[in-house]
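With one protein chain held back, the other chains of the complex are shown just where they sit.
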Amino acid sequence: MLKTVYTACRTCYSAQNPEQIYAGAEDPEKMLKLIDRVISSGHYSTIEHIQVSFAVSNVSRACTHQLVRHRHASFSQKSQRYVQEKGQFDYIIPPTIARDEALKEKFTALMEQISQGYQEFIQSGVPAEDARFVLPNAASSSLVVSMNLRELIHIANLRLCTRAQYEIRLMTKLMCEALDEKWLEPYLVPKCERLGFCDEDKSCGRVKVKS
Amino acid sequence: MLKTVYTACRTCYSAQNPEQIYAGAEDPEKMLKLIDRVISSGHYSTIEHIQVSFAVSNVSRACTHQLVRHRHASFSQKSQRYVQEKGQFDYIIPPTIARDEALKEKFTALMEQISQGYQEFIQSGVPAEDARFVLPNAASSSLVVSMNLRELIHIANLRLCTRAQYEIRLMTKLMCEALDEKWLEPYLVPKCERLGFCDEDKSCGRVKVKS
Amino acid sequence: MLKTVYTACRTCYSAQNPEQIYAGAEDPEKMLKLIDRVISSGHYSTIEHIQVSFAVSNVSRACTHQLVRHRHASFSQKSQRYVQEKGQFDYIIPPTIARDEALKEKFTALMEQISQGYQEFIQSGVPAEDARFVLPNAASSSLVVSMNLRELIHIANLRLCTRAQYEIRLMTKLMCEALDEKWLEPYLVPKCERLGFCDEDKSCGRVKVKS
Partner (left out) sequence: MLKTVYTACRTCYSAQNPEQIYAGAEDPEKMLKLIDRVISSGHYSTIEHIQVSFAVSNVSRACTHQLVRHRHASFSQKSQRYVQEKGQFDYIIPPTIARDEALKEKFTALMEQISQGYQEFIQSGVPAEDARFVLPNAASSSLVVSMNLRELIHIANLRLCTRAQYEIRLMTKLMCEALDEKWLEPYLVPKCERLGFCDEDKSCGRVKVKS
């Protein structure tokens, strides 16, 4: 990963060709120093050369509807049109509901009613793509998502913000941890830490609002 | 619209500069002839210079989840996080359910149960962004979507296919009709009509499958 | 322009559908207030609904090679493959050369030699697409470029920086002036004015470097 990014960075500023640079790239510390200098100047195109893929499961359709709005990523998501639910569908309970026993029971009961309705439609010959109209945002989904490091930084900056919904925040946090690249960590933070100020309309107060 | 596209087409092949071409563009027939020749050669970038915006209402979240997967378009969609449903939420009933009175009643009853559940969560202090976890794919949404003509052709080619779901097919058809540009009509058709063959895994049989 | 952006902004947060919002949008001051609040929170997708087109002439190929690197814009550029130069090709003289009479003469003489070479290749039957191999970066070009307001802001932030080359800086400045939208002016500035600090490796000193 480092060697590719380093080669890309050096290609812009060097008389050597990329193969020569790649062949001579050996000192990780020197590589990191250049990469950091280039990225911190905002030349993010150099890290587009690395794409990473994540397998995501047990997230709500509410969460994936937010995720797929990022247009610089590639998605292969489980289809509710083609994959018919057998028995009770899996679902996600939001913490504000899960932590209250009475609310949680109400939520679970509603999920069961919906599942029963779904199954009745299927048994009446309604195709899965139409029966799914009753399935809730809570229904769990899974997908493969790929994005380059520039987009990952962009997503982290937006979705690690405390104003993002808890589920996509958590998913983004887990993605960044799964990547496990020390040198990228200073960039995989909420946008306010990059900007030095908060630009949200309703700030959480963590960082001062731009005056 | 025509003058801009014509100017873009001619700029590529002419010694004149774009202002001169634009100023001299007067004969619609001549313009259309060049445009048609350029587009039918696959040089779609020339029609990217025209972007159109549509106001879309009364479509299901199932439909918008498909639409927003088109990454060359811009979307501003009604947020279920920020807009709380007051009373029964609006919803879309798929035709395979709506045409059977018993199924339709079952569907309507389920929507009412879900609405009641949603309102109870709201009244218990659950924020709208979490209460919406129970809202179904059928819940209606509205959005402003903008795309250039190249993307509109791409969407039409895919979504007018009989294999697309009825709702997005209808929405796409209405978009194309709202545009009402005669010269674009030969392009705003299912992909099989452009290709001369059907490439779908399960063909509707309208056009012969590629052997 | 304002009404479309306002409708997009309001659609996200309103129970009204976009047509209703558009129909009721009448007070420019109120519209601007909302738009400014939305954009300054970083929700730039709302201004993607407006796309603008520019006719650009008398710029060097050096400049257009930089411009076409912006991947969220659409370009129709005069082709050196298909448009053969008749007589001396037009060219741009950089100010650092133009302001010195001796250098300017040397530059002009070289352009004439190149032109003569080009014409000799053409007369020997070499196709224009190969004869153009001798044409310099200084050769002037023209193009139609379209981009949405989000991309225009992005380009302005990067290309109005004093570290950008003079020609693309000037071209960007002229584009912003041609747009002539007062409400956008606070955004059509070098990136340092948006960030509050300079992130360039070699700063011009105008704004303090991030420590």
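To keep things simple, chains are lettered A, B and C as they appear, and every chain counts its residues starting from 1.
Keep in mind that, in the parts below, a residue touches a chain if its C-beta (ideal position, glycine included) is under 8 Å from a C-beta of that chain, and two chains touch if they have at least 3 such contacts.
The shown structure was predicted, so the numbers you read here are calculated from the model rather than taken from an experiment.
Seen from chain C, the chain kept out of the figure touches residues 60-62, 65, 68-69, 71-72, 75, 80-81, 91-97, 100, 103, 106-107, 110, 113-114, 117, 120-121, 124, 126-127, 129-130, 132-138, 165.
Where chain A meets the chain that is not shown, the touching residues are 4, 7-9, 11-15, 17-19, 22, 45-46, 48-49, 51, 53, 55-58, 74-79, 82-83, 86, 142-144, 146, 148. Residue-level contact of chain B with the missing chain is found at 37-38, 40-42, 191, 195-197, 199-201, 210.
Quick note on the criterion: only the chains that are shown with their structure count from here on.
Chain A and chain C, compared by their mean Cα positions, are separated by 32 Å.
Centre-to-centre separation between chain B and chain C, using Cα means, comes to 30 Å.
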